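One protein chain omitted, others in place.
First chain written, first letter: the chains are A, B and C, and each begins at residue 1.
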Amino acid sequence: MITTPIVPRVSETDGAGHINNVFVPIWFEAGRREIFRILTPDLDFARWRIALVNMNVDYEAQIFFQQDAEVRTWIERVGTKSFTVGEEIWQSGRRCARGTTVYVYFNYDIQKSEPIPNDIAEGLSRLSPPEL
Amino acid sequence: MITTPIVPRVSETDGAGHINNVFVPIWFEAGRREIFRILTPDLDFARWRIALVNMNVDYEAQIFFQQDAEVRTWIERVGTKSFTVGEEIWQSGRRCARGTTVYVYFNYDIQKSEPIPNDIAEGLSRLSPPEL
Amino acid sequence: MITTPIVPRVSETDGAGHINNVFVPIWFEAGRREIFRILTPDLDFARWRIALVNMNVDYEAQIFFQQDAEVRTWIERVGTKSFTVGEEIWQSGRRCARGTTVYVYFNYDIQKSEPIPNDIAEGLSRLSPPEL
Partner (left out) sequence: MITTPIVPRVSETDGAGHINNVFVPIWFEAGRREIFRILTPDLDFARWRIALVNMNVDYEAQIFFQQDAEVRTWIERVGTKSFTVGEEIWQSGRRCARGTTVYVYFNYDIQKSEPIPNDIAEGLSRLSPPEL
């Protein structure tokens, strides 16, 4: 599991006074940096190899501007051509959001999905879920 | 059904060259403005009455910066205390993303969900899905 | 002068209740789309030819979520290797922000500024300031 600290920004709040819901996917993506590095070690977009195909988020509690937050990120499943990321946002000992995001391994040059290479599948598998 | 025109912004692209996935929920939210107006006619945040509880998005095709896009928004379901928004993004005659977003009718003062008033439920129901 | 309609988004408000200041540069950039098209007619990032070097914004009045806004954009000055964009945000007959943004004509391949070609300088010059 990867943990990524997030300090909420004023620009991420909304008129209802809390962190706006659209910033949850943004924080989740911020939490995937080390996953991106497994796929593209130098993080060069010219060698980017994944495309996002599904995102599902449960919003469980309001996220406040005033306190630091944490994104928890792990690999839920590695398939032949796709994998699922599990992710949560915590704040003050409370889980505020949880989600899953599915990526396919994708060759942008030929615009087709491809099998995930073995070494990458192994690297992803090492990011195991939090223990219950 | 509501249709909302979207002109993609440079700041919404990413290094992979297309519209970044986090802007899909942002465009979807932009498409819900008339839904927000049914719930809070003057759009005053002090009278905001909904909280987002789930968002599910299927990303079906890359969204390009170069062409105008359109968000299509409708009400999929109205329950006692919650309702589901259906939404799609189209570009150049192609559907690029589709999703559902669930809101609960929520009283921020007492931090509890409440039944959706009849007139609001009726207003929402009028936003019917696109015909097939 | 170019005018670009902007419908404020919930995600662009902040806890103080209005449009957060960081979205003013974002709206200004949205207003420059036709300028980008003069420089790169097909808007292909592989042929992008400008780099932003300075931005100055005066915030003159609060921008509200509830009303539509408009960005006004023109060319203030065209120099040998750089040009200045003038820009304003209006809402309900009131100017809320005004700014200038300076771009240099830039060759990303060799990482150097270059003289603006004549036809592009002429195209830019046609976007004259609003009449007083």
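One rule holds for everything that comes next: a contact is a pair of C-beta atoms (placed from the backbone, for glycine too) under 8 Å apart; a residue touches a chain by one contact, two chains touch by 3 or more.
Here the structure is a predicted model, which is why all the values come from computation and not from measurement.
Screening B:I6, B:V22, B:L39 or B:V71 against the full complex identifies B:V22 as the residue touching the chain left out. Although one chain is not drawn, the whole complex shows that of B:S11, B:S92 or B:N107 it is B:S11 that touches it.
In the full complex, chain B contacts the hidden chain through residues 10-11, 13-15, 17-18, 20, 22-23, 65.
Residue-level contact of chain A with the missing chain is found at 4, 7, 9-11, 13, 17, 26, 29-30, 33, 36, 42-45, 65-66. In the full complex, the hidden chain is touched by chain C at residues 14-17, 21-22, 25-26, 29, 45, 48, 51-59, 62, 108.
Heads up, the rule we're going with is that only the chains that are shown with their structure count from here on.
In this assembly, C is the chain whose CA centroid lies farthest from the centroid of chain B.
Chain A and chain B have centres, each the mean of its CA atoms, that are 22 Å apart.
One finds 32 Å separating the Cα centroids of chain A and chain C.
For the pair chain B and chain C, the distance between C-alpha centroids works out to 28 Å. Counting partners per residue, chain B has 17, 26, 29, 45 as the residues that reach two or more other chains.
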